[in-house]
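First up is the structure itself, then whatever we jot down about it.
A single protein chain has been omitted from the complex, and every remaining protein chain is retained in its original position.
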Amino acid sequence: MQSALSPAGIQASRVLDLWHVTLTVCCIVFAGVLLACMIALLRAPRSNPATPADLGNNERLERGINRSVIAGTVISALLLVGLLVADVITDRALSRLPVDNALHIEVTGFQWWWQARYAPENGGDGFAVANELHVPVGRPVVVSLVAADVIHTFWVPNLHGKKDMIPGQQSSIAFRADRAGVYRGQCAEFCGYEHALMAFSVVADTPSQYAAWAARQRQAAAAPADNIAMHGRDVFLNADCARCHTVRGTPANGTLGPDLTHLASRQTIAAGTFVNNAHNLSAWISNPPALKPGVMMPATRFAPGDLQALVVWLGTLK
Amino acid sequence: MSTTGDLPKVQARPDEADASELLLDVRALPTFAFGHRSMMWWSTAGLMLIEGTVFGIAVMMYFYLRTHAPAWPMAAAAPELRWGTLNTLVLLLSMLPNQLAKRAAERCERGPARLWMTVCLLATVVFLVLRGLEFATLNVSWYTNAYGSVVWLLLGLHTTHLITDAIDTGVLTVMLFTGPFESKRFVDVSENALYWYFVVLSWLPLYGVIYWAPRF
Partner (left out) sequence: MSEHASSSHLNAPGGHGPRPVDGPHASDAARAKLAATWSDPPGFIGALSAINHKTIARRFIVTTFVFFVLGGLLALVMRTQLARPELRLIGPNLYNELFTTHGTTMMFLFAVPVMQAVAAYLVPLMVGARSIAFPRMNAYAYWIFLFGGLLLFASLAVNSAPAAGWFSYVPLSGPDYSPGKGSDIWAQMITFTELSGLLEAIVLITTIFKMRAPGMSLNRMPLFVWATLVTQFMVIFAMPSVMLCSTALILDRLVGTHFYNPAKGGDVLLWQHLFWFFGHPEVYLIFIPPLGFISSIIPTFARRPVFGYPAMVLALIATAFLAFGLWVHHMFATNLPELGKSFFTAASLMIAIPSAIQIFCWIGTLWTGRLNLRTPLLFVLAFFFILVMGGMTGIMVASVPLDLQVHDTYFVVAHLHYVLLGGAVFPLFGAFFYWFPKFAGRMLSERLGRWQFWLFFVGFNVTFFPMHLLGLHGMPRRVWTYPRGLGWENMNFAATIGAWTIALSVLLFIINVVVTLWRGEAAPADPWGAGTLEWSVASPPPPHNFDAIPVVHGRDPMWEPSAQPRFVSGLAADAREVLVTSVLDAKPDHRSWFPSPSIWPFISAVATTVLFIASIYTPWAVVWGSVPVAVAMIGWFWPKRSSNAFAVAREQRP
């Protein structure tokens, strides 16, 4: 779900309320103008090029039009001022979301994926995830926005309007999810090749679900339980994967690509492009540019057995 | 004497072919005029508006970058005052032969126009040489940082105007000597003088921005 028309949080609700007011006013004005046009068309007598032009001012007619034009202008101005007031009120309300006890996340936009760093709180450490954020329902969230390369835009329409991530500058956005669910977000500033495939999701959990998720995310990756998984982990560490990816609990601590410590807890891969299952993961690892042209992760050449083991191990990173 | 003069009076007279019709007879109108009465003035004015806007926006770029910078100038000393100030004086002084050339043109006096345009042409050589020295003593390169980039942009933009002004003045001066010449060329000389004023006067705020703004 990715729609501004189904708000799941207070910010998006306020915007939708303003939308309803503005839409109503605009529909009335539009209908009025169209009606005036239609009446003019229907009641005016017909003519042809030979019909003499009417240059003489019919005093009464011209005064009538004069009054109508002035009336129309005054009404339009008043409606516009009214809308301006509604806009400013909504704007103020949006910027005054109470943010005591807010959850702080720093989201960085990369060409074409999202990194999210959760701030430490309640004695727990901070942790990093990629492409799938979890937030507790009913608690304000303040997201600091950073751009790693070009301009990206953080946008989850069900929860709030968008905010740009601009290289060299800091910005932030504050929202609150008021209904549990999974809300899809997408980059909304053209950022190159795969701008179209740079999505993410915000999962709004109940507070206890969120606490459990956060606690799990804080833990390092569990040690592999069986031989295949262990072999998979070795494949991972011996190939170049660690140059870009981090898996806490292993020596891998690259930062060019998403943190994979809890990859298996995520519903999608490749920034919301594919469902996270063994088949897709396998295809992705083999040849990412074939599935998402322009992506920076290179194709690999694993032996089938190695690839299988790798996928099994990644599947243990819950 | 007004440079533009008064509008000529044009009479309506009866048409020979049909005495009841009046015609506006323009045969006796002059074939050129000075100041805003001439077409060339309007193209020069248009050019001044455009280039003035360019300079204005470039200056805004300078101050925009400055308000975003922790220190200004960035990692460089302010440009040396010597050559820029000297060139400013030369430019200001050049307005005198420029005005004399303009006046000679508007009096349709080819001899004095030749003299003063030649002086102006010499002035262009001087200020182009000094401009070269200005570039050499800016104390920053265009690729060092954004401060360097915008200072070179400002100075470079103005320099293109110095160069085009020099070329225009050169062409007109040659034409004053060798021909082909008609009186309408006096209008071109007068408009060139207007452009010259623009180039000098637009330099003053740029001089302030490039040389003095970093000192405050």
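Quick notes on this one:
We just call them A and B in the order they show up, numbering each chain from 1.
The rule we apply is simple: contacts are C-beta pairs under 8 Å (C-beta built on N, C-alpha and C of every residue); 3 or more make two chains touch, one makes a residue touch a chain.
It should be emphasised that the depicted structure is a prediction, and the values quoted were computed from it without experimental measurement.
The chain not displayed here makes contact, within the full complex, with A, B. Of the listed positions A:Q2, A:Q219 or A:T300, the one in contact with the omitted chain in the full complex is A:Q2.
Although one chain is not drawn, the whole complex shows that of A:L97, A:C191, A:C241 or A:I269 it is A:C191 that touches it. Shown as candidates are A:L34, A:A215, A:L237 or A:L256; the residue that touches the absent chain is A:L34.
Listed by residue number, the positions of chain B touching the unshown chain are 5, 7-8, 10, 12, 15-18, 21-34, 36-39, 42-43, 46-47, 49-51, 53-54, 57-58, 61, 64-65, 68-69, 74, 108, 142-150, 152-153, 167, 171, 175, 179-184.
Along chain A, the points of touch with the absent chain fall at residues 1-5, 12, 14-15, 18-19, 22-23, 26-27, 29-30, 33-34, 36-37, 39-41, 43-55, 58, 61-62, 65-66, 68-69, 72-73, 76-77, 80, 83-84, 86-88, 90-91, 94-95, 111, 149-151, 153, 155, 157, 160-164, 166-171, 184, 186-197, 199, 273, 293-294.
By definition in this document, only the chains that are shown with their structure count from here on.
Centroids of chain A and chain B (each the mean of its C-alpha atoms) stand 52 Å apart.
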